[in-house]
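First comes the structure, then the notes that go with it.
For this view, one protein chain was removed and the others were kept in their places.
Per-chain residue numbering starts at 1, and chain names A, B and C are given in the order in which the chains are listed.
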């Protein structure tokens, strides 16, 4: 996925094997693919030979033998995130977007996340810390860690990640002077002290929390263990349909994913100081 | 703001003149400052000498002569964005977060935005395309452009931006092979063709649109001028209060800022092909 | 459904044939029934003989031969509304509740609605205007009118309704001095003048409107044809789950049904006055 376009060049960059393409017919018929050397892709509206795709450019279109047109689009970060191979529930783009704004992630940043889950958040963070930063991704379950890594490899982002199979509650994080910590585990309150050790002063911790009871426990742990500016937010995303028949919101929407807690590390004062 | 921390170093980086600090007492009393060499900062709870701040680390705290404690926090991207000096309304973090996920911005990307406004979106984009990418920011009103640039300078992000005082409807954009275009102008439908010229194939255009009428006009222009996968979203952000008295949403919230339209450029077929 | 309980009586009123019962096992297995004299009701968890139900009281429970327990609950107004036999989309309880508060419906009121649709709104209005008021329900399509009437009959509320098969745009409403008018038709702007004729001075008109384009046309017609205090609202309803595993909103929700417009009739001044 690493983009090599040269400023001002008129060279048309062709899609190569391994490139990630969003094969788009409509919102109900779209496929995210890492293009193989050869073979074909089947839809219920006909087949596409991968050789047809190779050498085309993003923005071009191709047709199945049943004359159904697909556009070759550059996937968005949300596409990449939502289309990881899933072994777990994943963080939704609406929440990830807020997390990027309410922390300070940047190219070169070193961030920690746990658990790795399916690697959905990992690849978003990796996209933004590259090329000199790193995502340290912790996961207790080896098979989940392996899947998360495989997703990062598929998108060409694995070089900006390190995956650890360990339990940070007992073993701690191996890094320090970290720019942001993202906790997406069932009991985030058990990791607050570990996150405090790892973070640079004044930086943000983020916790993703499904229920009100977990929220209270997490906030209490943050208050007791050296964090300030503790804030909780929830995001609602609504699709709007602009159709010949009129403009109106879609019929249904996601009502809840997680509450997101933000807090900044402060130096803990001791009596001796 | 450019962070120079060395991996694994135990060196405690001190706050220097020019660094951006969030002086935080509470959500109602917090100040974003570029720390000057000397002088003092007045709050209604006492004064702080800047010399007290210099040499401290993020995460430390200081007290006014009235014994009111302030934490020295690293501002988030949302803090930076919301605290630009404003000459216009600005894009909200909730919307910017979604925009980052529903496009593909990355370190090294070259993106266009118009208008520059107060530079709020500019600095978010600059943060993520650095160090090798660029934000090309167009604005018709010279004084707005100057203010946007001043905000980027204040945050140390101006080297990743180029500001243009021009009217893209008539003069077009000076760049091509662009990774994403962000339109935040009253009549985005007048710029769809110009955005199409500038964009790489398959990449995303984003338009921020306050009203349903503008939305329909913009979507119609996109449909006619070489875009597909046209989608519109709105975001609602709600603060949740976790207090000793109980956990509940805040009393009030922002109900509307903008609708955000996304669309991908496709190659326009002509009869001759 | 007309309730005859006598104040202070200790007589336990038994469920009789014709009574409306909500047979409730869980939110996923519940049935609204008008209890017949005899026969049985089949669920995928076993059968219930209607004779088992007759003579029980609301709040009692019965079991299928497969030992699945059902409670005999008094249906709510929302249950009645949502369980009409549908030939059309129906107004949602969230919107009806707002409509009752943002108008002045009361026992004895005389109100008009058009179209009758499936009679969902009809039965809610009939419940509140009885016993001396009346719902005048207009519908152009005879089969819809007949179904709406059948739903009112089933709930014992038909005596408080009059159904008209006619086109109010051309024929007008047959009543005047009406307390509230409810418009649920595709082109409400065509009926504004007719509604003005029928309404008492200062009283409210309500229009249910799916799209922004219809909304604008309706509001323009109201402004031109003798209405003031024109307001538009939308309602979002979210279910909250309180479970042993924690308290949190449900995963999904309805994102849009209609915009609801309210306006009050004012006397139209003419030059001659």
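We take it that a contact is a pair of C-beta atoms (placed from the backbone, for glycine too) under 8 Å apart; a residue touches a chain by one contact, two chains touch by 3 or more.
The structure displayed is predicted, hence computed values, not measured ones.
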Touch with the omitted chain, as defined above, among C:35, C:135 or C:235: C:235
Listed residues B:212, B:235 or B:261, member touching the removed chain: B:212
Residue of C:143, C:177 or C:251 touching the missing chain in the full complex: C:177
Touch criterion as defined above, residue of C:127, C:151 or C:257 at the omitted chain: C:127
Residues belonging to chain C that touch the chain removed from view: 3, 5, 7-9, 22, 24, 27, 30, 57-61, 71-78, 81, 93-94, 96-110, 124, 127-128, 130-131, 175-177, 179, 200-204, 212, 215-216, 219, 228-242, 247, 249, 259, 262, 264-267
Residues in chain B touching the chain absent from view: 210-214, 238-239, 245-256
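The definition used in the following text is that only the chains that are shown with their structure count from here on.
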Chains most often in contact, by C-beta pairs: A-B
Chain B and chain C, separation of their C-alpha mean positions in angstrom: 47
Intercentroid distance (Cα basis), chain C paired with chain A, Å: 45
Contacts with two or more other chains, residues of chain A listed in rising order: 212, 238-239, 247, 249
